[in-house]
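For this view, one protein chain was removed and the others were kept in their places.
This part shows chain A:
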Amino acid sequence: MLEIKNLHARIENKDILKGVDLRLGAGEVHAIMGPNGSGKSTLSKLLAGHEDYTITEGSVSFLGEDLLELAPELRAAKGIFLGFQYPVEIPGVSNMVFLKAALNAQRKARGEKELDAGDFLAWVKHRVKQMQMNPAMLSRGVNEGFSGGEKKRNEILQMLVLEPKLMVLDETDSGLDIDALKVVADGINLMRSKERSVLLVTHYQRLLDYVKPDFVHVLAGGRIVKSGGPELALELEEKGYGWIQQAA
């Protein structure tokens, strides 16, 4: 599904990613952990097409296609979704209008028929219910005045509505209480299938208790310095990152 090879990226003359290699097969869940500032958000945003980063070396292919050439909106239409670490507020544009515009823009780009108002409403309400959100939120501005937790929940709602193939979730679990974490995890699990993959950026084992990863990677100093199975996350929880960075 996703193949990252020897990826180097910089911003404002500062090298952030220094040779990342990562392969995600269809249906797999990978977790990326690592200390603050190690480049996790950089990698996530880069996959979604953020234009501030300069790629100096390496390649990324998605479903066999060169991803790095594509504009963010085309990546979205091809099935990449980024759950933002810090979702943006768009006051004055309701969640409903936003979601409908986004879904139909993607469908149009894929040559699919756009949903009419009635079909869209039914679809979005179904998803709102699954996320245990108040349908009244649909007429509020996108993330406008939402708490940190509500914003994260809204990211997952958007994901459920858009049904992407690759879900990159950047610290979606941060700032959630235990009930909200459960809802978010259920949302992610709802989307898991043989055709979809998940890249979970997280600091905490507790999300991984609900969303079982197939692989766990440690990103430190701009490179993947260690990879393993779910047990690696437990080990990190116990010992921190120091021992890996020393070993690497």
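Structural remarks
One rule holds for everything that comes next: contacts are C-beta pairs under 8 Å (C-beta built on N, C-alpha and C of every residue); 3 or more make two chains touch, one makes a residue touch a chain; residues count from 1.
Assume contacts and distances are computed from a predicted model.
UniProt lists the omitted chain of the complex under the protein name "Fe-S cluster assembly protein SufD" (options: "L-lactate dehydrogenase complex protein LldE", "ABC transporter ATP-binding protein", "Transport permease protein" or "Fe-S cluster assembly protein SufD").
Across A:A26, A:I90 or A:L234, the residue that sits in touch with the chain not pictured is A:I90. The missing chain, though absent from the display, is touched by one residue of A:A102, A:M191 or A:L234; that residue is A:A102. The chain not shown here is touched by just one of A:I16, A:A76 or A:V201, and that residue is A:A76.
Of the options A:G49, A:G187 or A:P213, the residue whose C-beta touches the omitted chain is A:G49. Where chain A meets the chain that is not shown, the touching residues are 45, 48-52, 71-73, 75-77, 81-82, 84, 87-88, 90-93, 97-98, 100-103, 105-106, 109, 158, 162.
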